[in-house]
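Excluded from the complex is one protein chain; the other protein chains are retained at their positions.
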Amino acid sequence: MPALPLDDAGPYVAAAYLVFLALILIYVAIMASKLVRIARDLDEVAELIERRDETRSGAADESAEQPVPR
Amino acid sequence: MAAVVRKDVLVELRTGEMVPAMLLFSVSTFVLFHFALDRRSVEGDLAAGVLWVTLLFAAVLGIVRLFVAEREQGGFDGFLLAPVDRTALFVAKATVLFCFLAAVELAAIPAFAILLLGPSPWDALPELLVVLVLADLGVAVVGTLVGALGVQTRTRELIVPILALPLMIPLVIAAARATSPLLVEGATGGIEGRWLLVLGLYDLVFGLLAFAVFDFLLED
Partner (left out) sequence: MFARGLKSLSIASVVLIVGAFALVFFYAPNDADQGFVQKIFYLHVPLAIVALCGFVAGGVFGIQFLRTGDRSHDLRSYVAIHISLILAVGALITGSIWAKASWGHWWVWDEPTLVSFLIVFLLYACYQPLRFAIEDPGRQARTAAVFSITAGAFVPLNFLAVRLAESFTHPRVLSATGGSMPGEMRLTFLVSLAGMAVMFVTLWKYELTSKQASMRLRALKRRLADEDDRWVPAGRSAAPQEL
């Protein structure tokens, strides 16, 4: 098996390492989109809690403050 | 367990649902290979390859249907209610699959000999039978496991082949390598023990595995 000179071998090695980089970054991108969805869900939950607090305080003045689920 | 085996065999004898179809498929595949390879006869490596690939695909056809009756007609529940060890169902189904495979091969191998095989398989018949039995055992074990996995899904006609084929590759390797010296003109009749060992190991490992794990597939 003759060794490829550096000029020929370089692109192959570079390609291999770039594939590795690409896989990692694609994974990061997918996880990022999941994080965006989590943030959106969090906003919805916050909004639902606000709405519940309003109806609670509106409905019964003396109702004890429910602990917010953590 | 014997009851399940008897029931399936009787159903098959009466309705002839699976074995004739598997046989027809095998013969058609031999014809297909004749045209695809553009050869009048095959021998040695090529013969072994054609034979095992065909048998494997025919087996997959049978595996897809193996548990369907149980699933659709509530046979699983009936079995679960009985005071019987659940792995008995696995042994029963594997036995049934083995029998069906043997029945198919009984007709398919002569068909192969007539249609495509160059040299006569008679000389090495005992060795061929040994390889067939060991390999069929492996197919029966893994096939039943994959069939049970597949019957839970909605797309079992797709899931079963893509699961079964990679799992059976070591089996095909060993079976084909073991068979190829037998399908040669003037076969002297010595199998390399190495491949029989691999087949045996495969059967053992998957047999034990399936035994240990089959219970969990029936729970519900």
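The letters A and B name the chains in turn, as written, and every chain counts its residues from 1.
Keep in mind that, in the parts below, a contact is a pair of C-beta atoms (placed from the backbone, for glycine too) under 8 Å apart; a residue touches a chain by one contact, two chains touch by 3 or more.
Nothing here was measured: the structure is a model prediction, and the numbers come from that model.
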- Item | Neighbouring displayed chains - absent chain, whole complex | A, B
- Item | Touching residue (missing chain; options B:Leu55, B:Leu182 or B:Val198) | B:Val198
- Message: Among B:Val11, B:Ala88, B:Ala107 or B:Ile159, exactly one should touch the missing chain; which is it?
- Response: B:Ile159
- Query: What chain B residues would touch the chain not displayed?
  - Reply: 145, 149, 152-156, 158-159, 162-163, 165-167, 169-170, 173-174, 177, 194-195, 198, 201-202, 205-206, 209-210, 213, 216-217, 219-220
- Residues of chain A touching the missing chain are 1, 3-6, 9-10, 12-13, 15-17, 19-20, 23, 27, 31, 34-35, 37-38, 41-42, 44-45, 48-49, 51-52, 69
